[in-house]
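Below is a slice of the complex: some chains, not all, each in place.
Chains here go by letter, A, B, C and D, matching the order in which they are written, and residues are numbered from 1 within each.
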Amino acid sequence: MKPETPSPLVIDRIVRNALEEDLSRGDLTTHACIAADTQGSAEFRARENLVVSGLPVVRHVFRLVDETLTFVAHVEDGVLLNKGDLAATVSGDARSILMAERVALNFLQRMSGVASQARRYIDCLPEGAKTRIADTRKTTPGLRAFERYAVRCGGAHNHRNDLSSAVMIKDNHIAAAGSVTTAIQRAKAYAPHTTKIECEVDTFPQLEEALAAGADIIMLDNFDNDAVSRAVEFVQGRAVLEASGGITLERIPSLAETGVDVISSGALTHSAKAVDIGLDWLD
Amino acid sequence: MKPETPSPLVIDRIVRNALEEDLSRGDLTTHACIAADTQGSAEFRARENLVVSGLPVVRHVFRLVDETLTFVAHVEDGVLLNKGDLAATVSGDARSILMAERVALNFLQRMSGVASQARRYIDCLPEGAKTRIADTRKTTPGLRAFERYAVRCGGAHNHRNDLSSAVMIKDNHIAAAGSVTTAIQRAKAYAPHTTKIECEVDTFPQLEEALAAGADIIMLDNFDNDAVSRAVEFVQGRAVLEASGGITLERIPSLAETGVDVISSGALTHSAKAVDIGLDWLD
Amino acid sequence: MKPETPSPLVIDRIVRNALEEDLSRGDLTTHACIAADTQGSAEFRARENLVVSGLPVVRHVFRLVDETLTFVAHVEDGVLLNKGDLAATVSGDARSILMAERVALNFLQRMSGVASQARRYIDCLPEGAKTRIADTRKTTPGLRAFERYAVRCGGAHNHRNDLSSAVMIKDNHIAAAGSVTTAIQRAKAYAPHTTKIECEVDTFPQLEEALAAGADIIMLDNFDNDAVSRAVEFVQGRAVLEASGGITLERIPSLAETGVDVISSGALTHSAKAVDIGLDWLD
Amino acid sequence: MKPETPSPLVIDRIVRNALEEDLSRGDLTTHACIAADTQGSAEFRARENLVVSGLPVVRHVFRLVDETLTFVAHVEDGVLLNKGDLAATVSGDARSILMAERVALNFLQRMSGVASQARRYIDCLPEGAKTRIADTRKTTPGLRAFERYAVRCGGAHNHRNDLSSAVMIKDNHIAAAGSVTTAIQRAKAYAPHTTKIECEVDTFPQLEEALAAGADIIMLDNFDNDAVSRAVEFVQGRAVLEASGGITLERIPSLAETGVDVISSGALTHSAKAVDIGLDWLD
């Protein structure tokens, strides 16, 4: 299923913010060097293999800078582009295109970087594996909606959106509550009935306790593959099992083969690099 | 000189935005599991070697979440921390600390990632080199002020802030103006007298033309080291020379030895990864 | 457990907005009639029996109007006040108190109205009932965070916060997907693993289908008490059962006795009236 | 005369705020269950007798969510709808309609609730009565512009908009100024000449004093009908007389027959309930 794009209101808010940074005081160079009403066209092309993400954002960048520009996306977000492939074309007032170029690329390169990173993890999953790859809340401040979308474009899934989207009981919460059981009980009593309860566990006894206390999801923190396997076998589908900590691309295949439901990794967002996409002018 | 921190107003605006993302609908887990008025302390510690950047931002995160928290920075931004070193301590209401933790870390890990990336480039400069390492406008949308600050924390310099801060004539501008000379003349006539004129050149004839036309800065685009050397020799300080394109860590020493004034690279910001900093609770 | 107050940032944002409406162009009367530096004190007192909610909001109203005012809450939100009971005192510059009065009361009366409405539902639950009373998304635009908090102050629970907090499959979704089963399967495949799947059903066959397809929560739409009882018996705890539609105060006791897990009603927020709380000046 | 709708800028600001609450993180259900490009139409129909208000707001809700939707209002705000009557139709992308539905209804049901409440008061006025029914500043924080408009849709009038729109001298102001006369004199000297001076009085001597001091409007606070009659006779049109306090629907006819100019009641806004309006899908 094509991932849901961020709401138009969110795109509008974030793009305005970015344009204020770069463009709000004008573009001296373009205005001085390019004659008014000069027309032009330019193409967004991949300069490396990548999964594209951010085209609706780029469309809005151009629209806010100059609503007379024509932007055509030739592919949909989530598509794999090979080096040299065409992603989109923009045409119209040359000054406007030049003024919007850097902001457009900054979004597209970063979002495609996250999508490509996510795809790398997905590509490591064994054929037919039911394990999900999920992101975390380790996103760039101000860009969470865009990065979560990019993760989905890459084929991975999102974890909870924010501190209110699900309960996630960690070691500090357990310590403060006194036990896994008490923490889960309190959370179930307090949280909306529409909220899942996830509990992070470090040990097998904690796992058993969390399962007995009714956790919906149990996060196996830094369990090795053997421990994960045993957990899967023990839980028997009575809770969703999520492996986290020490996740590397190399480990994905073997970890997925344990049958764990979810593998989550902050690296999908916090360690993604911008990918190389260029805006090439057509004569 | 210690780099200038972003303005308090800018910090306030960006941090509010980030807290709205993560915290605006509350923290179910913390509220359910931690008793009201529980006190606690936690330490920010480096989990790898890094250059720290973002402590004033983190201070403001905690302040906005709960103004009664006490935040003490044990080092200043720009300091090199070794794995295990203490960066800062926060203490007070345990719920508040937990609610602010993720946003605080997201800023600190990313900003320190940029600072550390910048430092890696700086560390490649030969002893006594006068060459500057500079960033570009390839920053994360919405975080330019923070990333430019982090670049300075790492010991590198900033390039122009935005499209209005300096004239930067690129190939499209030259093509539209008809020649390097015309482009520079137009820019000098149009731009404020307080604005420098930079011109990107691909060839030696363009370099000569830009120099003759009075460019303040000439960017040597994808020149190899030999070509850069010849440019330095030819220009003799009559313009600032900036090398850009194909910049790698490995090439920094030899490139700096050409005597080029500035080496600029988008990688300082667009390819920096978040570094690992943890928030460890004290008993 | 005391309900979590809305985040200070959210309170700040909403209160500023309200003060702009009433106060941004000044208070001609107060300025003309009250001498500068006149001091005064005033008390918030219940003028009917009510559950109080909104004192932290009122505190912030006074703070933004004049940070030198002293506001003391004598009770905590969620407390039942009888007619005449004292809720809070404010003292300091008389002009400032008068200027802030209407906005403070508008928040306090509305929020306490919602809390009192919620408490009326709670009070109808039979002794020892495990059934929850929950609100809906039928909140006042712009005040959702405050109204959800007020619902909790009244002792009821919140339903999902917004369209992203949980999946809620309604008749249109089922019609579009083709069947309950398909809708639930699609939702499970698409939504984060941290998200619960709720499905609204109109008939018993739909209920069976939803349960078989793995819905976490099943909303019984306009089921009468007998039908709810049969549903409870059939489901046997394998999903959370929520009764909705045609909920009245009078029906709460009998409905709760069916053992249904949750009773949700938009009336908690969309039909709550402001309660009467006065601000009385002390001589 | 058709009431003036709130300014497009105000509608835009308030609607964006409301959409951020409900929609800014996406709609998991709709995206998962409804196929892209599914088209649909739905009708807003009254489910009880009501005065409609808010259709221009609803139009903007749909526009901001998806500018390709078509919204047709079949009646104008202020019209009385009987149970089952059609108010408006929306058609286009089914996902967009579903995503906007709740916010659209939340506005329409509340605003129509206020308009219907106002109409109930208006309907109590005797045939040919010149008495106005007016609202107060007891509006929902953040929605004053919308609620005042809804009051006008119901056929009632607005009182002053905010603390700057007119002088309103209350008991505290009189006490601080020393006398009714002094308070009115100070206000006349201080306020713009374009501002009316209203004075609240509790007794006949105060009424005489306020009239002599030149009050434009005199509010009779908690006067019974006999006292209001005497006031009307005494004042003889030399000031506008406004009755306030203890206003009930039942009392409107007799109170209006005293010939009082204005009856104001906070209940128009603070005690209005949302009315029932549904959005029904067409096959």
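Please note the rule applied: a residue touches a chain if its C-beta (ideal position, glycine included) is under 8 Å from a C-beta of that chain, and two chains touch if they have at least 3 such contacts.
Please read these numbers as outputs of a predicted model, since none were measured by experiment.
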Oligomeric state of the whole complex, in copies, if 4 are shown: 6
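One rule holds in what follows: only the chains that are shown with their structure count from here on.
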Chains in simultaneous contact with chain A and chain D: C
Chain copies touching (chain A, chain B) - same or different residues, decided at half shared: same
Far-end chain from chain C, centres as C-alpha averages: B
Pair from C-D, B-C or A-C with over half of its contact pairs in common with A-D: B-C
Rounded Å distance, chain B centre to chain D centre (Cα mean): 52
Rounded Å distance, chain A centre to chain B centre (Cα mean): 23
Residues within chain C bordering two or more other chains: 1, 145, 161, 164-166, 168, 186, 189-190, 192, 195
Category of the chain touch graph - line, ring, star, complete, other: other
Every chain pair in contact, whichever chains are involved: A-B, A-C, A-D, B-C, C-D
Residue numbers on chain B that touch chain C, as the complex places them: 16, 19-20, 23-28, 31-32, 36, 64-66
Chain C partner contacts - residues on chain A that touch it in the complex: 1, 132, 134, 157-161, 164-166, 168, 186, 189-190, 192-196, 198, 216-217, 240, 242, 261-262
Touch list for chain A against partner chain B, complex: 14-15, 17-18, 21-35, 38, 94, 98-99, 102-103, 105-107, 109-110, 137-145, 162-170, 172-174, 176-177, 183, 186-187, 189-191, 195, 270-271, 273-274, 281
